[in-house]
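Submitted below is the structure of interest, expressed as structure tokens.
One chain of protein is taken out of this complex; the other chains stay put.
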Amino acid sequence: MSQLIPVFALAGFVIFFGILLVLVAALFGPKPKASKMKSMSYECGLVGEGQETTKVPVKFYLTAILFILFDIEIIFMYPWAIAYSDFIEAGQGLYIFGAMAVFLAIFIFGLFWEIRSRALEWE
Amino acid sequence: MGSDIFEVGVNFGKMVLIFVMMVQIVPLLVWVERRGSAFIQNRFGPNRVGPLGLTQLLADAVKFIFKEDFLPEKSHRLVFYAAPIMALIPAALAFAAIPLSMPIEITQFEMLGSIWGPYRFVFQGYEIGIGIVFVLGVSSLAAYSLLMAGWASSNKYSLYGALRASAQTISYELALGLSLVGILLLFNTFNFQEIIVLQDKALAFSFFGQEVSLGWLPNWGVFYQPLGAIIFFAAMFAECNRLPFDLPEAEAELVAGYHTEYGGLKMNMFYIGEYGHMLVASALMVTFYFGGYSLGPWLTEETVNGLSQWIVESISPTIVYLMDIPFPESFAAIFEASQNKVNILTAFVFHGVFLGKVLIFLWLFVHVRWTLPRFRYDQLMDLGWKTMLPWALANTILTAIVVLVMRMN
Amino acid sequence: MMSAIFFYILATLILVFAYKTITANNPIHCALYLAITMINLAFLFFGLNAPFIGGVQLVVYAGAVMVLFVMVLMLFDLKSEIRAFSRGLFSGLLKIASAGLIFGILSNAIFKTGDLLGLASGGPGMPDPAGTSRDLAIMLFTKYLFAFEALGLLLLLVAVGAVAVSRIKGGTHAN
Partner (left out) sequence: MPISGVLLDVGINHYLVLSALLFTMGMIGVLMRKNVIVILMSIELMLNAVNLTFITFSTYNANLNGQIMVFFVMTIAAAEAGVGLALAVAIYKKFKEVNIRFFEQLRG
């Protein structure tokens, strides 16, 4: 709890500072007349298309979903790593290693299946 | 209640200091980067404004303030302005969780007519018990600022840049998170302070019941986890979107990536975020693998303590002697030698050690940028998923087996 | 005193952003507001002496799941919806009423049984925040080992399933 007040204070301070910078930029900057050509999005001098016709590869999405699943598996390893030595000292080293070995086998199988199935190929 | 206010004041001061430290590292790093690249490429770099071009960045900052505040058409105003603010948050929050020097005990002392109680001062924004998970979680928020900036700009290159950047960030986060499991297996704690204390001694471990001791080496993580250190550092490059992983900003393809439409101070805020991320990366590298603020057997706490005791005791009488002017009684304490001053001086020496190590890694960031060419995007993703992730897994399994063999009796 | 103020600030933030999540017209705004809600909830978990769960909330929910949502929404049509809510005045009222009913039942249960359990005033004790992560890990790998392995299998199945869905005819990656 007492650890959390500084976290919030810092977050609040950073947000305040950021808003201040944005405001300063808005206040001190010159304000020339807006024109159609100028406010167009910059796409290398061509007439800007904006994002409405943009086709985005869905590949990114598959990467994100695989990321979530592997991320959770990695997060599961953290408590294991923390308690590993405790188990070893209690004489249950092989038990805890075996418990994680099964999990890791599933993890490795999943990873290599994804690689084999070419789900992670980028052309 | 008084102590509460004292604590809140100290905390607030620390927060401001840490944030200022992060913001101030940016002009310094930009200067180092420009001069360093000029040095590497046999050019001059900025050398006109001020000595060695040092005030070039000050001039730049002034210029940034007076740039036009530009909002492209069809952009989403709120998200467009929120993205650069969001870029500042992860690095600042993560940096404040890293201990910058050893904690010091302040004994009771009297100043300005009142007594200030015993106080434990930590050179750390906040002592958070699960430091590693907290830092990982906070720095995973960095993907939002990229996505927000890219989407709100209403520019297709920005959108591509943002998607590339965020896909790259999250892909390398896996290798990053997995390479830390080895460190956790070794030290069995999430707490940065405890990790550093465990590294602050001579290298010693038991191997099949035999004590192996190498007194001349510190007990650093890098000696146990060389592969993990390499994977961690490479993943950190990708997390910071630095060359050779700076695909989101591949100029030839994507203009300037997700911050194409940003200018002036708002673009500068993205830079603060990026360099702040580099600072966090270096600090984490130092904390996990290179002993944090400690130097193990090369510079023990007793040595520094003795040294600072000598300094304080020899300097204080000199000042009192030299300043032979009557100053108010309440200020007299400032110039007297005391254990508190020795402790503070020691902490500052260790803080210097920490900063030195961090600077070495920051220079490495700059050096690598001007040494290696950029990856292609498919090579980048292949490296992350098919090379670094399996190697990080192998590192984890190997560490687990070795720890099991070594610690089982 | 301080902690009460802290709680009320967090609770207000959570409720405001949760409300924004379900009312914002643009789905991307919804996702961003939901991310802020989840970050605030993570801080609430830190305050409730569950720091590891708070960290996991940050890493998994705020750092992964919501990023996936935002990315998917960017792949979709970028125009905001013209009508975000389902139509029909009567059915709308019915829906609100049923949600209110659920809330009434829940709060009734909370206030009726709080005293019954003897938890409303302090409770028997809290877990020590320093030791919780390790105790949690030990419990996870003894009592809940089977569930843990089963979840590993579930994650594998979901990974395979996601790739399979993207491969089916008309799927995301069909040629």
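The first chain written gets the first letter, and so on, giving A, B and C; residue counts start at 1 in each chain.
Please note the rule applied: a contact is a pair of C-beta atoms (placed from the backbone, for glycine too) under 8 Å apart; a residue touches a chain by one contact, two chains touch by 3 or more.
Predicted model, so just to flag it, every value in this text is computed and none were measured.
**Student:** Would you mind listing the shown chains in contact with the chain that isn't displayed?
**Tutor:** A, C
**Student:** With the missing chain put back, which residues of chain A would touch it? List them for me.
**Tutor:** For chain A, the residues touching the absent chain are 1-2, 58, 61, 65, 68-69, 72, 76.
**Student:** Tell me, which residues in chain C touch the chain that this view leaves out?
**Tutor:** On the side of chain C, residues 1, 3-4, 6-8, 11, 14-15, 18-19, 21-22, 27, 30-31, 34, 37-38, 41, 44-45, 47-50, 52-53, 56-57, 60-61, 64-65, 68-69, 72-73, 75-77, 81, 83-86, 92, 95-96, 98-100, 102-103, 106-107, 110-111, 114, 119-121, 123-127, 129, 132, 135-136, 139-140, 144, 147, 151, 154-155, 158, 161-162, 165-166, 168, 170-172 touch the unshown chain.
Keep this in mind: only the chains that are shown with their structure count from here on.
**Student:** Any chance you could check whether A-C or A-B wins on number of contacting C-beta pairs?
**Tutor:** If we tally the contacting C-beta pairs, A-B comes out ahead.
**Student:** What's the distance between the Cα centroids of chain B and chain C, rounded to whole Å?
**Tutor:** 31
**Student:** Can you list the chain C residues in contact with two or more other chains?
**Tutor:** Where chain C meets two or more other chains at a single residue, that happens at 2, 46, 52, 56, 59, 63-64, 67, 71, 74, 78, 133.
**Student:** Among the residues of chain B, which are close enough to touch at least two other chains?
**Tutor:** Answer for chain B, listing residues that touch two or more other chains: 128-129, 133, 151, 159, 163, 166-167, 170, 173, 177, 190.
**Student:** Using the touch definition from the top, list the residues of chain A that touch chain C in their complex.
**Tutor:** 1, 3-5, 7-8, 51-52, 56, 58-62, 64-73, 75-76, 79-80, 82-83, 86-87, 96, 99, 102-103, 106-107, 109-110, 113-114, 117, 119
**Student:** Which residues of chain B touch chain A once you look at their complex with the stated criterion?
**Tutor:** My answer: residues 7-8, 11-12, 14-16, 18-19, 64-75, 81, 84-85, 88-89, 92-93, 96, 125-129, 132-133, 151, 153-160, 163-164, 166-167, 170-171, 173-174, 177-178, 181, 184-185, 188-190, 255, 260-261, 264-266, 268-269, 377-378, 381-382, 385-386, 389-390, 393, 396-397, 400-401, 403-404, 407-408.
**Student:** So in the complex, the part of chain B that touches chain C is made up of which residues?
**Tutor:** Spelled out, the residues of chain B in touch with chain C are 4, 76, 78-79, 128-130, 133-134, 136-138, 140-141, 143-144, 147-148, 151, 159, 162-163, 166-167, 170, 173, 177, 190.
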